[in-house]
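Take a look at the structure below.
Every protein chain except one is present and positioned as in the full complex.
Presenting subunit A:
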């Protein structure tokens, strides 16, 4: 289902919610690459990372289709550099004003990130802007099909997150996948999807995925039924104490046989008996002859034990 979402099955607001343990930038760039490949014009409003870092790793024909509004360089107008996108310009009209450079075909707006904007603008204003953008753009003759926004879930109170989730058409929460999924080089993630279909239907789904070079999505199947971790439990938080031992906890069959073959020291076998009874040839013997200077003690050394 995540594949369909990236392929553009859902319009409206799409939220990607990440945390410090699992970044969502790569998934955001996957959405950008997929939109650009479909021939849509992509407007990126970037506040968090420099433009070069955002464009790194994307195909040249994808970057050619990006229209980047640089909100990273001087968002608060401290340095007075010309150009760039200030945070106070983030309103329906301000965003639509930037769209004029794009083609009139279907367009995707990418917000990197919504968290940065939320720290600088009150929630009601941001929600209004998100609602206004498609309308104001349509008035100006631009068709905005989708707004993809990155949201850092650990920076906001849960009430605010719930508010945005109800506003969004689709929410993708990314978190690290359990160790057993995928190969280690892949950096597998787990996505919890929440999809509003029509007016009443809500779909929930869990999926594993990874993102390959060139920002293409590869889904790795779904978690087994019944194995779904509940929201509160942190994945991989319970460390397995037996995971990285330098010795074996269990024996293989061959090892067990070898262990059973070893004679124990208290076992008395015929071989051991004969070795104890037979005097080996050439062994030295001790003869004791008391000499005159010896002073033999006639007294019983243990006679005081009867007291």
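What we mean here is this: a residue touches a chain if its C-beta (ideal position, glycine included) is under 8 Å from a C-beta of that chain, and two chains touch if they have at least 3 such contacts; residues count from 1.
Everything that follows uses one rule, which is that contacts and distances are computed from a predicted model.
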(request) Leaving aside the chains on screen, match the unshown one to its UniProt name from "Adenylyltransferase and sulfurtransferase MOCS3", "Elongator complex protein 6", "Anaphase-promoting complex subunit 2" or "Rab GDP dissociation inhibitor". (result) "Elongator complex protein 6"
(message) One chain is left out of this view; which of A:88, A:139 or A:154 touches it in the full complex?
(response) A:154
(message) Considering the complete complex, identify which of A:73, A:127 or A:193 is in touch with the unshown chain.
(response) A:73
(request) Since one chain isn't shown, list which residues of subunit A touch it in the complete complex. (result) 20-23, 25-27, 29, 48, 50, 53, 56-57, 72-76, 78-79, 115, 119-120, 152, 154-155, 176, 184, 187, 189, 210-215
